[in-house]
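The structure under discussion appears below in the form of structure tokens.
Note that one protein chain is taken out, while the other chains of the complex remain in position.
Note that the chains are named A, B, C, D and E in the order they appear, and that numbering of residues resets to 1 at the start of each chain.
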Amino acid sequence: METITKIMMTIITEQNLERSIIHDLEDLGVDGYTIIEARGKGDSGIKSATWMNDTNIQIELIVDDALASKIYNYISDTKKYDNYSMMVYLSEVKVLKRH
Amino acid sequence: METITKIMMTIITEQNLERSIIHDLEDLGVDGYTIIEARGKGDSGIKSATWMNDTNIQIELIVDDALASKIYNYISDTKKYDNYSMMVYLSEVKVLKRH
Amino acid sequence: METITKIMMTIITEQNLERSIIHDLEDLGVDGYTIIEARGKGDSGIKSATWMNDTNIQIELIVDDALASKIYNYISDTKKYDNYSMMVYLSEVKVLKRH
Amino acid sequence: MTLDPVVMFFIAGFIISLMRVDFKLPSAIYEFLSIMLLITIGLKGGIELSKQHVGDLIGDVGIVLLMGVFIPLLAYPILYLLGQFKRVDAASIAAHYGSVSVGTYAVGVAFLESHHVSYESHMPLYLVVLEIPAIVVGIVLAKGISKETNWAEMAQESFLAKSIVLLFVGLFIGWAAGEKIHLSLDAFFFAPFKGILALFLLEMGVVAASQVGLLKKYGLFLLGFGIVFPVIASCVGLVFADLMGLSLGGSLLLMILAASASYIAVPAAVRIALPEANPGLSLTASLGITFPFNVIVGVPLYYKIAEMYLGA
Amino acid sequence: MTLDPVVMFFIAGFIISLMRVDFKLPSAIYEFLSIMLLITIGLKGGIELSKQHVGDLIGDVGIVLLMGVFIPLLAYPILYLLGQFKRVDAASIAAHYGSVSVGTYAVGVAFLESHHVSYESHMPLYLVVLEIPAIVVGIVLAKGISKETNWAEMAQESFLAKSIVLLFVGLFIGWAAGEKIHLSLDAFFFAPFKGILALFLLEMGVVAASQVGLLKKYGLFLLGFGIVFPVIASCVGLVFADLMGLSLGGSLLLMILAASASYIAVPAAVRIALPEANPGLSLTASLGITFPFNVIVGVPLYYKIAEMYLGA
Partner (left out) sequence: MTLDPVVMFFIAGFIISLMRVDFKLPSAIYEFLSIMLLITIGLKGGIELSKQHVGDLIGDVGIVLLMGVFIPLLAYPILYLLGQFKRVDAASIAAHYGSVSVGTYAVGVAFLESHHVSYESHMPLYLVVLEIPAIVVGIVLAKGISKETNWAEMAQESFLAKSIVLLFVGLFIGWAAGEKIHLSLDAFFFAPFKGILALFLLEMGVVAASQVGLLKKYGLFLLGFGIVFPVIASCVGLVFADLMGLSLGGSLLLMILAASASYIAVPAAVRIALPEANPGLSLTASLGITFPFNVIVGVPLYYKIAEMYLGA
């Protein structure tokens, strides 16, 4: 199996932020992403998806090392997301070459 | 990138169990989780999400080794979930330090 | 923790393909899968889940090495999916033994 | 015999599912339709209750409860001895058949309206009342009166099941607000009732057909049980209706309550209380066999039986 | 000329999307509204069919089928030769324009009702009939009559597409149950029709506007085609309507069927049958250009043309 090793960066955050964070990510060079609706609980309480302001999204980004660092630095440096509930984690994935 | 290595424990099970399993997990010391709606197929047949009793949830838990073992032991020892369709798997993730 | 190491194969593709791809996967020997609704953006543009023909699904398959190769070969050899938007990646997971 | 249009929707759903058409209602819409049916049935019953002394009904409620205990006790030996099912499975199926199906009840109401037959309009009260005893009987049949059973959790899961609570909310608000509620809520709850039922049944047809495949797996006995037992149970219902002196319409509805099997509240409660029971068995029977049978054949058949019995 | 309120909803959706307001209907609601429109249109047609000899219509159905074959054959050379599109893309777009848009048809029905113009009420039958031939023609245009084509799967995807089946379910139940269905289903299906259409069009305005951005990518020819071809096709429709001796109202609806392009059934079927075709091209044309054009300008324009032609 011919694969390329990449980093899967997963961001779980408030749905309210979707537009703004996707905008920032695209500025940083992201050109592919997947978004999944989620509920959850964390330091900032329960997100039960009962009503509009109360839902999470899980953003999945497959990126190379350089872009991962760039996003990492952006998220940790900017104060913008300091006050939002957000969880970010990385794992390794092997992407199949198709085309 | 400053990260902490953690275990991502994923539990795919029947939506009916949500309340009961979240309750048990919190008793075991889990204080953060993410829940995603899912459909699927496994040993216990097709869960097509067509109607209420027929849906799965995917619970994602980022935990440390100790808590992972604790949950693992609980799930394998208790008879409670023996008769429910449930799939549990682990992987390694690196959580970004933010705050 | 007694676990078996397996491959998690994730396929993100157009919802339109669900029936056809699940059919093919079952022919190849897959007997368990999980499907999650997703939105996203990739080479083939934005899938915003605004309306019917515009949604992705994320198919998660826990398989052993042999089956993973088989699926890989199928997907890369068949021309069938060449013109569909599709992203496939692998990672390693440890499945808990329960029963 | 001409079919009620709502029944045609059920059959249409059944057929398109067998033809492998890729249709299902979004689950949010399915839930919405269920919620509307439950609240509306509750409201209707409540409005009628507001017109009578609730005290007068206590005796009848007791009789109905008795029926709810009797039917699973009748089903259990058939399933356990004749059907050779495991004890827990026999008990679980018995619980499903002792309880009721709101969808079937609604088809009965639509049938009576089409035939311009009136009925005791507090019947929804019995619908609520019948949801519960069967679950308790089922658990006792499976486990004996064991200390292990977490009765508190069981009660939470059954008494406070969404469907029962919504029926009860409707019943209570209907009772408290009375007839005047019709004015303000008619256009959303009452007038579209049959249309909502039609769309709901279209989806139920699809779901029921998807259960049919499992029949092969579970064999002929289950098929026979799913068709014959409702007819027996309907006769039990008729006897109880007679005891209570119900009218022809009321008798039909009690027969339907007796003959129908739960596929929402009971499966969820039994899944928690009796996890070792095979949920496929009871669901195939109640949803894949008995529900279509009742909707298409049962309702008019029970009506014929009631007419003959009551000499109407 | 005053705009129909439902058209205003479409324009409102279009504008708020361009203003980047973050509004979209939940997809479950969008599907619900579509399902309601399809079933209701089907029911309406079915009720009318029940009043006539279906046999009498066979000839007319044949003529309409002919039109469904003719229009993609007219579109293809324009796209392939003039537009310089790849063969498979030209064929795919042609298939979209040969088929029909239920949303546009519903706007036409609303228009006729506002103007108190009657029409042959079995028109929904033609709506069903026209969904299919264009897909077949499109595939043949793209591939020739190749053995490679999986016609079985293609048939499954097109004949049994959800939208066609729902129309057909409505048509059949309406036909079988007849006029009396109005009584029981009016409040849910018929009376709210225009309101449902309004909310549906609000969302379609949002969706259509989100396609507009792609126009730059695909160029001016597509824009021109998306506006000019419907007008040509509407005239073809008018000639066929004349052939069939339709009334003014019926003629308008057939013109709309001819002029409108599919954005639900055909995209899904073509995606399976002709995966090499660029789905962006055909969707931008049918949804981003032709749909808004027809809804806002086309419907009243075709009406004017029909009036003149029929000398009414």
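By our rule, contacts are C-beta pairs under 8 Å (C-beta built on N, C-alpha and C of every residue); 3 or more make two chains touch, one makes a residue touch a chain.
Given the structure is predicted, the values throughout are model-derived calculations rather than measurements.
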item	value
Chains on display which the left-out chain touches in the complete complex	A, D, E
Touch with the omitted chain, as defined above, among D:S50, D:S114, D:Q156 or D:S247	D:Q156
Candidates E:M8, E:L73, E:V117 or E:V140 - the one touching the absent chain	E:M8
Touch criterion as defined above, residue of E:L79, E:L112, E:L202 or E:A261 at the omitted chain	E:L202
Which residue of D:V54, D:L82 or D:A176 touches the chain not shown here	D:A176
Where the missing chain touches subunit D, by residue	26-29, 31-32, 35, 39, 156, 160, 162, 165-166, 169, 172-173, 176-177, 180-181, 184-189
Residue numbers in subunit E that touch the chain omitted from display	3, 5-6, 8-9, 12, 16, 19-23, 25-29, 110, 113-114, 187, 191-192, 194-196, 198-199, 202
Subunit A, residues in touch with the chain not shown (by the definition above)	14, 16, 20, 45, 48-53, 55, 80, 82-84
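The definition used in the following text is that only the chains that are shown with their structure count from here on.
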item	value
Set of chains adjacent to subunit C and to subunit D	B, E
Fraction-based call for subunit B against subunit A, same above half, different below	different
Centroid spacing, where centroids are CA-atom means, of subunit D and subunit E in whole angstrom	41
Between subunit A and subunit C, centroid-to-centroid distance (C-alpha), Å	20
CA centroid of subunit A to CA centroid of subunit D, Å	46
Touching two or more other chains - residues of subunit B	36-37, 82, 91
Per-residue overlap in subunit E, given as positions that touch at least 2 other chains	27, 31
Chain-to-chain touches, reported pairwise for every pair that qualifies	A-B, A-C, B-C, B-D, C-E, D-E
